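Here is subunit A:
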Amino acid sequence: MITALILGPILGGLLLFALPRTADAAARACGVVLALAALVVTLTGSTLPDESIAWLQRPFIANYHVGLGQGLGFWLVALLNLCTMCAIAVIKVPRVRDFTALMLLLEGSMAGVFLARDLLVFALFWDLMLLPVFLVLIGWCGHATAAWKYLIYNVLGGLTLLLATAAFGIAAGTTDVIGHGPIPVLTPTWAAWIFAGFAFAFLVKTPVWPFHGWMPETYVELPAPMVALVSGIQSKAGLYGFLVIAWVLFAEQMHAMVPVFGSLAVIGLVYGGCMALVQSDIKRVVAYSSLSHLGLILLAIMSGQPLALQGAIVYMLAHGLFNVALFLGLGFVEVREGTRVLSRLGGLGVSNPRLAGALIFAALAALGLPGLGGFSGELLILTGLYQAGDYWQTIVALLVIIVAAAYMLRLFQGTMQGPVSDDLPQRPDLSAVEVLALIPLAAMIVLLGVNPSVLSSGVEPSNAVIHALPLQKERA
Partner candidate 1 sequence: MLFWFLAVALIASAVAVVTAAKPVYSVIALLAHFVTLAVVYVSLSAEFLAVTQILVYSGAILILFLFVIALLSSGVDSFEVGPDRLPKLPMPALFALVITLVAIVFSAAHAFAHVLPVITPTSQLAVGSAAAFGSVATFGAMLFTSQLLPFEITALILMVAVIGVVVLAGDHATLTPPDHERLRAIRRREREAILREGEAS
Partner candidate 2 sequence: MLHHAVGISAHYPLLLATWLLPLAGALLLWSTGPRIQAKGAVLGTTVLGAAFVTALLSIPDALRAADGYVGAQQPLVTWLPGMSLGLLLDPLSLLWTLVITGVGFLIHVYSIGYLAGDRAIARFFAYLNFFVFAMLTLVLSDNFLGLLVGWGLVGLASYFLIGFWFEKPSAVAASRKAFVINVAGDVGIMLAIFILFAQLGTLSYGGVFAHVAQLSPSTLLAVCLFLFVGCAAKSAQVPLHTWLPDAMEGPTPVSALIHAATMVTAGVYLIARCHPLWDASPDARAFVGVVGAITALVGAILGLGQWDIKRILAYSTMSQIGYMIMGVGVGAYQAGVLHFFAHAFFKAQLFLGAGIIIHALGDEQDIRRMGGLARKMPFALLAMLTGTLAICGIFPFSGFFSKDAILYGVLEHGHPYLYFIGVLTAAITAYYMFRMLFVVFAGQARTPASVGEHAGHAHHAPAWLMQLPVALLIVPTIGIGWLAIGGEQSPWARFFEPIFGASLQPLARLGMSEATSSLVVTSVVLLGIATAFFVYATPQALRNAPERLQREGQRMPGMLTHAFYFDDALDGLFVQPTRALGRFCAATVERDVLDGGVHDITVGARWLGHFFRSFQTGFVRAYALVLALGVAAFAAYYVLVGVTR
Partner candidate 3 sequence: MAVGELSNYVTLSAVLFFLGVAGVILRRNPLVMLMGVELMLNASNLALVAFSRAWGSMVGHIFAFLVITVAAAEAAIGLAIIVVVFHRSARVDVDDVTILKG
């Protein structure tokens, strides 16, 4: 049943090719139905047993072991399915059928990453995730540079991950270790190198500050539904890796690297914030804002403090939700205005009140308005950080919240308010389908904001993470 979560979307996507090339609506409908089915299976499947099929014996024991469980993986897959459903519903690109197929392939491979209980399966799906995005970058976007940059960065990450997995398998004898079973003890040198491989892959994927070269162009070039998935959920794969793999299997190395990654996260936090303030392209603003938010989540993960970790999980989901909503919203703006440059946009709110409503809601969730998902995550994270003794990081994060308010409003007001540029034709407001696609996202954001405990009670990150973390870090 769990494998259906992975193979279902992928095979479904392939079956779509049976449809005639121009059957856009039908393709979209099939895509939404598939994603909805996956969501239902996920929500009802939290008690399903793991599925494990023996795969490799010789170099090391690796078997196709996937499991859902109650922890972080469950919520991320649920988020994935929900966002895919909403994203597919609003696809407005040439060749919708092929695009939907690639979206479903992306969904299936990402589900594979979150459900994998074996490092090799994890690495396999990690690399498969790149394919659809690269194909879309090549097929649907003008500039090829973004495609190649994306490919080079991420394939490099994928390679180091594969190498590290193999090394781990050889060193530890088996790779069937995510989330269960005894934690194999490796010799320090091996462990250090393997950890380096894993860490690099996660850093590139998240992305974290110095490795984010691919992120701006990719987010700007990709069509809205795909970039929503990539920025909303694919970035979580890196953080999921840190939480579930790095902290559990390489606790000592993680401690050693905490100051380094912590400072990278803080730099990313500030860097993303300031950059978002001066961008002229609306999608770049959200791209750099997500760099900033992900920096905050990474900071929380690095602190290792249980409260911060739960906050990180809540914020991961909230960030997934409002980033998808933001990108879909900006996609609608781009479709209506034909341009992404802030200076030429303006006054769309007058003729599109519903689009303005949707965008302001997503922007407020992004800047952490109390009462919405972003805030509850941020608050838990920062309280945890403060308790863990990282005073300076907390203060910097708080200042960046102010900057976040500034750039998010600048984005919203730049597109929706201000004098109406009347040279552009009268633009139609959101259609019923588009509004329907945004409602589940909004509902989840409010639910997370009002009562994050509904999620965190079921979430306690896999207990291995908790007891592997030092509850009270020895503060100098």
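Keep in mind that, in the parts below, a contact is a pair of C-beta atoms (placed from the backbone, for glycine too) under 8 Å apart; a residue touches a chain by one contact, two chains touch by 3 or more; residues count from 1.
On the choice of candidates, all candidates are chains of the complex that A comes from, given by their letters.
In this text, all values refer to a predicted model and were calculated from it rather than measured experimentally.
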> In the complex, what candidate makes contact with subunit A, out of 1, 2 or 3?
Replying inline: 2
>> Per the contact definition, I'd like the list of subunit A residues that touch candidate 2 in the complex.
In response: 43, 46, 70, 149, 152, 210, 212-213, 216, 270-271, 274-279, 307, 347, 349-350, 353, 357, 364, 367, 369-371, 375-376, 379-380, 382-383, 386-387, 394-395, 398-399, 401-403, 405-406, 409-410, 413, 416-420, 447, 450-458
